[in-house]
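Mind looking over this structure? Questions follow.
Missing here: one protein chain of the complex. Every other protein chain is in place.
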Amino acid sequence: MSSLITPIDIASTLPFIVLCLFGMVVLLLEVFQRQGQSRSYLAYVSAVGFATAAFSAWLLMGVEGQLVFHDMNYIDGFSKVTALLMCTAGAVTCLIAPRYLAELNADRGEFYALILFSAGGMIMMVSAADFIVFFMALELMSIAVYALAAYVRSSRVAAEAGFKYFLMGAFASAIMLYGIALVYGATGTTNLAAIGQLLSYGAASGSVDPALLLSKVSEQGALAGAAGYDTTTGDLLMLNYGSGTANMPLLYLGITLVIVSAVFKVGAVPFHMWLPDAYSGAPSPVGAFMASAVKAAAFASLLRLLALAFFDYELRMGPMGWVQVTFFLALLSMAIGNLVAIAQTSVKRMLAYSSIAHTGYMLVAITAMGYGVGDLDLGASVVFYLFAYVFGTVGAFGILAYLTRSRYYVERFSDLNGLGYRYPALGVAMTLFMLSSAGIPPTAGFIAKFQVFKAAVIAYGAGVEAGEPGALLLLALVVSGILFSVVGVYYYLKVIVHLYMRDPVREVTASDSGPARVGISVCAIATLVIGLFPGPLLNLSEQAMSQMEGRHDGVYVQYEDGAPIEDLQRLMREGSR
Amino acid sequence: MQDIPIYEFTLLGWIALLPLLGAIFNGILGARLPRALVSTVAAGAMGVAFILSIVAVWTLFQGRFEGADGHTLYGALYHNVFTWFEVGSLRVDFELLLDPLSAVMILIITGVGFLIHVYSIGYMEGDRSWWRFFTYLNFFVFAMLMLVLGDNLVVLFLGWEGVGVASYLLIGFWYEDDEKASAGKKAFIVNRVGDFAVLLALFLLVIYAGSLSVVELREWASTLSPAQVTALGGVLTAICILLFIGCTGKSAQIPLFVWLPDAMAGPTPVSALIHAATMVTAGVYLIARLNFLFVLSPTAMTLIAVIGGLTAFFAATIGVVQNDIKKVLAYSTVSQLGFMFLAVGVGSFFAGVFHLMTHAFFKALLFLGAGSVIHGMHHEQDIRRMGGLKDYMPITRWTFLVGCLAIAGFPLFSGFFSKDEILWYTLANVHLLGGVNLSWFLWFLALGTAFLTAFYMFRLYFLTFEGECRADEKTRSHIHESPLAMTLPLVVLAVLAGFGGFVGIPPVLGNALGGLPNVMHDWLYQVIGPGEAFFAYRFEGYGMAWMSMAAATASGIGGIALAWLFYGKPSDVPGAMAEKAAAVHRILSNKYYVDEFYAATVGRGVTLLGRVCHRLVDELLIDTLLVNGTARLMGFLGSVLRVVQNGQVQRYVAFVFLGIAIILYLVLR
Amino acid sequence: MLSLPLSWYLMLSATLFVMGALGLLLRRNAIVAFMCVEVMLNAVNLTFIAFSKYHQDYTGQVFVFMVIAVAAAEAGIGLAMIVNMFRHKHSVQVDEATLLRH
Partner (left out) sequence: MGAETIFFFLFGGGAILSTLGVLLSRNPINSAISLVVSFFFLAGIYAMLSAHLNAIMQIMVYAGAIMVLFVFVLMLLNFGDEEHEKPRLNPTQIISLLVGAALLIAMFSAATAFVDGSRQVFHPSMPPGFGGVEAIGHALLTSYVLPFEMAAVLLLVGIVGAVVVAKRRF
């Protein structure tokens, strides 16, 4: 280690640093704020913070992708693009919050600070190169969001939602940690890319030159940080994983626990139970933040995790590889999410279940990504879907927040009756968000669904060509996905029906907040513009996927028995000396 | 096939944009503006769009030249608005394309659309949501123009969804009425069922053809070798059938036709424009547009023909027993749409589009006439309580009669020509399904439909306009002819319905009359040529063609005569005759026996299929599963959720724990 | 010294982990349920430390250090939530928090 921290280290984590700095600034401003003064300017300060972070991420687009901070973190296209996503969601959340908080007598600066810190955690999570950073970032994000969920102390519902969310989250964290520990035990490293390379090597045998493999492994610089290789006498026992004597239950146990808890975070059925309670119990702006930014971060990091560490053919397509798991989770999520959403009377809960359904659609793309030979570029459809989804969701929650006034929460469908005429712009915006969520052109959601299902059909085509078994199941997944999205139209339409085709039962007055108007308009315009001109964003999401550093497409060799393992061990030993 | 030149033409963008601008203007400001301004803007936008369409079509016409095979070609006009998205090799341009086929369509859409806008000014007078109506109507026209002008199938799909949304909004326009609101919902959901099939077809096309642009698809299809076609056979059939499923939803064919009769809940101009003249014909348009693709799958083609023929026939039988003036027209629309699908299914894309056009004229006319009647009789729709209206509303009566003659296929009226073409091609081409040639079967089906059509349409005419007025005194005192804004479009449409058929004189007549050209066919040849090239006549000479025409004419006139016999004869049958054959007299004078007969035989027997569809699709799928069934679903979900989502966090953890255990078991077993 | 098989330590940690998970599932007192999460975290730490020694690699131990820091932060937040809930309901019974359902 020549130097502790290099300038590129600092530069690459600039978005995170900026967000943390703004978080602290907001905390300090809050300290010097007198009681009873309005804090809504802090919303602008935080929005500026997010804009600065997004801008720094944008500036870093030009930097070549690489490992930084002693192989702990990546600076690459993927982390920067997803950082933009998180910053947008965070900024809009901050904009819709102030008047809502003031109406509930909870207007405090800590809210914005927590949002900023949490977004910082997300940015680190999607750029993590090591399980340690991944876990720390996950906790940084989660702990801030736990606090936000229970932020409105006067609300009994929020208190309960926060507690439940926290308890489930802590449980999931423990599960994930146990999984990480087992994976670490089985491979000897916590570096994501190194794990991926090692697993892949273990599954391989026969036809590749171990020296070539080793050079590829060290090109990535991944193994350099794995101390197990350069300090010991060289008993590389972790390489026992392999297809011949294959089964290494500990490793599979660990991987399963890690993937399951990651899937828990995105809220896929059957690990979804926390989600409706958390989204609907939390204050609307926090619901918006959870449904958009947190979910986006969880999905993006799931992509990173799968692409770097667990993309080996055996792991994906083996007798019970994760493709099968995501297949069923996708199917269940689409089914349960859409069907249960129909039965809801609360818009917020409906949005929560619909968010589960969206999880299902994105899992379809992830299944497609992992299917067959495995085409990581198909993950771009998930990134694009996240953008479309974030705007639609944060906007819809934002409208609920915008309509909430002094302790009367606008949550039920009937609260929206006739509002389309009373607030025409708001009605149009809500209609746009619903159409986008339902996937009706020309909104962003249509292109997103198109991309996701197209990805699955492409994977099906490639699977048929490669003679993979069960390719037809993938097509069945697409068919059921489209059918369930037809079901979904019903409840999105219900919102529009209530907006325009029911007479108001109660006078709902909007809180009439300027920042919220800005935030909602941004989402509405983005939803429409992305729908009409999706080109740049499609390019951006493709770029994100193709420029993901350390992604597992170096080694695709299939070994048939464990023979060359000894060779590799020898080579590595020699190489490390 | 010769390459078709394409010219840039910016005006196309404006044709589509004008109705959208009208919709946006009225949507935002309409509530605060005076009624006259709202309607002027809406109808004005349509009028200008119509004029621009004429200009565009004229420009297209000017560019004609003689193709390599001796046919006149016109090329195409395009305007690339922008590149919508570009992913990998797939590039979706938001490109508008005007070729002879879309030229016919935009003339119908903007022309008939303009007339119906004018008519609506009279019809919707006094409605409190006047501006909303015109906003939706303009928006519909915009979406419909997207559908027919889009070169890319994704743009077409955008219009396809857009017309669905507009139709939903307009059917449920009087949403205060729950039944009407749910009719709108039903239409939308049935259409979504079809839309998903279209989406799947698009995905398959992306994979196998690599493009969704019609121009490029046509190139792709023309370069396929016979061996490739054989290899791709299953996929091509799947694509065609999936597209056709979408068409059955949008164009109300078996089994998805159930939404259209309910859609009559909307205002009558809407029924005329959307549910008769334009939107429901989108399916026919799609198949004609992609004819080069469909002909590659004979199975799909025959299936389309059979479904179309059956729909035509069964909808006609249902039409016979309806008593609601709009319901009769609705089933007649389903039936005529079946005719069009029969036409495209038997390989005569020209006849399909030709009938689409004549149908747009006479069905819009009939609907508007019905609207005029309903307007005049203060929202009375039951024909059993009408009669004798010819004295009260002469213009409506005469125009309506023209419409009836046209749809009945009375010689030299527009319907005569298009229907004859369809019958002829049905007979002349070979349609194999499972090795059996279905030509004669389909031909008789179509002939029967023609007969039934003539019969129920004139039943409608006689019951409405002839005989004694059966309305109560109060209503009768108010019956009046409609205002000029409504009668003017009727007259214009009556002229079109009367003489519109002469653009498509069949070769058999044309030859006999000294070489009159089939203008319509020549005009469309550029688009439908590749499709038609796949079929060859079975018969030499014109003998069978004369036979077919004679049979069609006879069945049409026979239907009219029978209707006159049952419903049109003066009620005072000479007494002498009554004495001689009292029983016959009783039967003849008591025309209700006929209805009872139909109710007993046709109503119960032949309409079984219709009922099965109704049960399966409407009641089971839509009502039970989606609309009313949500209550039951909610109950069921509630009981499940009470167990799962009971609010106890420890139970949630337990389920997560269980889920992990199950997955681990599967992974580690 | 140091002759025990690795699997013994792994089995010990697995036992503790499952005990913690079951405690979280079965104990109705929120604070005790939360303590069980700490038990689970400790089981994880034990696994990390055993593997760390097995691989002679510091990563595991560093991870444990981080887990302890996270546990501290989680404890702060979690106890604050429990206090907050107690203020509303005057009870910390987990199964009484059922305002949100279906």
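Order of writing sets the chain letters: A, B and C. Residues in each chain are counted from 1.
As a convention for this text, a residue touches a chain if its C-beta (ideal position, glycine included) is under 8 Å from a C-beta of that chain, and two chains touch if they have at least 3 such contacts.
The structure displayed is predicted, hence computed values, not measured ones.
S.K.: Counting the whole assembly, list the visible chains that the omitted chain makes contact with.
M.R.: Output: missing chain touches A, B, C.
S.K.: Residue-wise, where is chain A in contact with the chain that is not depicted?
M.R.: 1, 4-5, 9, 13, 20, 24, 27, 69-73, 105-106, 108, 110-111, 113-114, 117-118, 120, 124, 130, 132-133, 136-137, 139-140, 143-144, 146-147, 150-151, 153, 162, 182, 185-186, 225, 231-233, 235, 237, 240, 247-250, 252-253
S.K.: On chain B, where is the contact patch with the chain that was removed from view?
M.R.: Interface with the chain not displayed, on the chain B side: 650-651, 654, 657-658, 660-661, 664-665, 668.
S.K.: Using the touch rule from the top, list residues of chain C that touch the missing partner.
M.R.: Touching the chain left out of view, chain C contributes residues 1-12, 14-23, 25-29, 31-32, 34-36, 38-39, 42, 45-46, 49-50, 52-54, 56, 58, 61-62, 64-66, 68-77, 79-84, 86, 91-93.
One rule holds for everything that comes next: only the chains that are shown with their structure count from here on.
S.K.: Comparing A-C against B-C, which pair counts more contacting C-beta pairs?
M.R.: Answer to which pair has more contacts is A-C.
S.K.: If you average the CA atoms of chain A and of chain B, how far apart do the two points sit, in angstrom?
M.R.: 45
S.K.: So, what's the distance in Å between the C-alpha centres of chain C and chain A?
M.R.: 25
S.K.: Going by the touch rule set out above, which residues of chain B reach two or more other chains?
M.R.: Residues 638, 641, 645, 647, 649, 653.
S.K.: Multi-chain contacts only, two chains or more: what residues does chain C have there?
M.R.: Only 21, 24, 33, 94, 97, 99-102 qualify.
S.K.: Residues of chain C touching chain B in their complex?
M.R.: Those in contact with chain B are residues 21, 24-26, 28, 33, 94-95, 97-102.
S.K.: Which residues of chain A touch chain C in their complex?
M.R.: It is residues 131-132, 135-136, 139, 143, 146-147, 150, 153, 156-157, 159-164, 166-167, 170-171, 173-174, 177-178, 180-182, 184-185, 188-190, 226-228, 231-232, 238, 250, 276-277, 280-281, 343-344, 349 of chain A that touch chain C.
S.K.: Can you check the complex and tell me which residues of chain A touch chain B?
M.R.: So the residues of chain A touching chain B come out as 163-164, 167-168, 171-172, 175, 249, 252-253, 256-257, 260, 264, 270-271, 273-274, 276-277, 320, 324-325, 339-340, 342-343, 421, 424, 440-442, 446-447, 450-451, 453-454, 457-458, 461, 478-479, 482-483, 485-487, 489-490, 493, 497, 500-501, 532-535, 538-539, 542.
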